[in-house]
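The other protein chains are all here in position, but one chain of the complex has been omitted.
Just so it is clear, A and B label the chains in written order, and each chain counts residues from 1 on its own.
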Amino acid sequence: MNKVIIIGAGPSGLEAAITCREQGLDVLVLDEYMIAGGRLLGQLYEQPDGTWWNGLEESKIRYEKALELGTRFLLNTPVNNIVQTNEHWTVYTDTESFTAKHLLLATGAAETPVPVPGWTLPGVMSVGAAQVMTNVHRVKPGNRGVIIGVNVLSTAIAMELKLAGIEVVAMTLPVNSQVTNESSQPKEVMNSLLHVSHMAPSKFIKLGSRLMKNDFMKNMGVTFFPKTGVKIWDIPIQLRKAVVEIYGDNEVQGVIVATIDSKGDVVGGSEEKIKADFVCIAGGLYPLAELAAVAGCSFYYSEELGGYVPLHSERMETNLDGLYVAGNITGIEGAKVAIAQGKTAGLTIAHHAGIPGLEKDIQTSIESIERARDKAYIQFHPGVKKGKELLLAEWQNRLGE
Amino acid sequence: MQNEKMIVCRCEEVTYKELMETKKTYNCSARELKLRTRAGMGYCGGRTCRGMIDKIAMFQDSPKNNKEVSLKYQPPIRPVSFTDLGGVKQ
Partner (left out) sequence: MKQRIIDHPVLGKIEERKLITFRFNNKEYRGFEQESIAAALLANGVRTLRHHEENGTPRGIYCNIGHCYECRVAVNGIQGVRACLTPLQEGMVIESGGRLPTTVRDWRSEDE
């Protein structure tokens, strides 16, 4: 029997596997993707010190280290259910089942879609899909793209597309509806963009971010945001335009954009066509916690963390014995935070598996999660620290009940 | 194409209009919305549209329940073929 099963071979799952193996535990890692690395695979950006964060390379290093340490991997293996019986967890795949006393869910995140009329046409894909095609598979998603949704993730990926020689002709907002809310509100988007201002070589955004500390200035910012957009890396970012339709006979041929007012409502008669052969939908990420839900974990909804997350301790334990979580399933953050969480989860599992003397290491690892969070180059939600505090308070609260 | 024809659930091709009208007519919860329209009941198991169904269900009222996931998750969370279920070797 395996001592530890880890579901998800992304940054946190790999780090947890390495940590558990270093403590001498038997580890089996399952992942439905064909390559280990999860969302880390596609990441590529220049860090403040001028070096590149190359997710493909980072994934490979960790995967090979885990293999060297004797971790068992089953890639291309989707998990469809987990069940707790007699203090053991059984993990079901299509053809086999596996049992372990300790189970770590490191299933990461899924992309939040933003529906736009015409978004089922071939050539329309999530922004993460375009990232994986470009950086992992080295295939162009198209030659001329439009990105719908302006946020941290889409801005970073727009730069990556550009780097690969793919033209991004516009980044705009989605047309507003009950299901798009904040992502179609220029002011909200402007607000969130301020948190990526350090990534922008554009003086306008850098200068603007310092000026727009209060609501009044933000309103002014939206009002005076140029209708032609602001260019970041030569990509026009348009907060005053929204895509009202994606058109094409059998595949994407372009989008229809319209001018929107500061509330996100379309100004009639302002529609114009932009030709494109691919469109990316960027609605951000949400924690993928379906297995935790199936297992019966307690949950907590947090806007700051990106949605429903399994309630968990600082040591990455859930309220169910032997079930742990790490990475984006606990809230949307960068890969470096996920790696730090994987380490904590690995140590906590080793501690529960009876390995003595780990208390100090666990405490140190919890502190390094905090440090990674504070130093994060990309922050998905400005309130993530507060979200984590509220979640921890809720955990302690419910433990007391 | 108008907002009305906009698809929300890609698997079952349920439109925004259909969901909004169902919500307005029956003032339903996310679960009822799903059962009435089949949104979220297709091949992907609602992984793509569940957040949107939630948002439509919250239209006009209902504050978010922050302690329970609003739409239940049920195993298997990925489709399994009968061949695999029956243990038939390919």
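Keep in mind that, in the parts below, contacts are C-beta pairs under 8 Å (C-beta built on N, C-alpha and C of every residue); 3 or more make two chains touch, one makes a residue touch a chain.
Because the structure is a prediction, the values reported are computed rather than measured.
Colleague: Just to confirm, in the complete assembly, which displayed chains does the hidden chain contact?
Modeller: Taken over the complete structure, the missing chain's partners among displayed chains are A, B.
Colleague: Which listed residue, A:30, A:133 or A:171, touches the chain dropped from view?
Modeller: A:133
Colleague: Return the single residue from A:165, A:269, A:354 or A:400 that touches the missing chain.
Modeller: A:165
Colleague: List every residue of subunit B that touches the chain not included in the displayed model.
Modeller: Listed in rising order, the touching residues are 10-13, 18, 37, 43-44, 47-48, 79, 81, 90.
Colleague: Considering the whole complex, not just the chains shown, which residues of subunit A touch the missing one?
Modeller: Contacting residues on subunit A, toward the hidden partner: 32-34, 39, 44, 52, 54, 56, 76, 78, 110-111, 120-126, 128-130, 132-135, 137-141, 163-165, 250-251, 288.
FYI, only the chains that are shown with their structure count from here on.
Colleague: Subunit A to subunit B: how many Å between their CA centres?
Modeller: Spacing between the chain centres: roughly 22 Å.
Colleague: Contact residues on subunit B for subunit A in the complex?
Modeller: Touching subunit A from subunit B are residues 1-3, 5-8, 10, 16, 20, 45, 47-49, 51-52, 55-56, 59, 64-69, 72-78, 80-81, 84, 87.
Colleague: List the residues on subunit A that touch subunit B in their complex, please.
Modeller: The contact residues of subunit A facing subunit B are 32, 78-81, 92, 94-95, 110, 112-113, 115-120, 175, 177-179, 181, 245, 247, 286, 288-291, 293-294, 298-302, 307-308.
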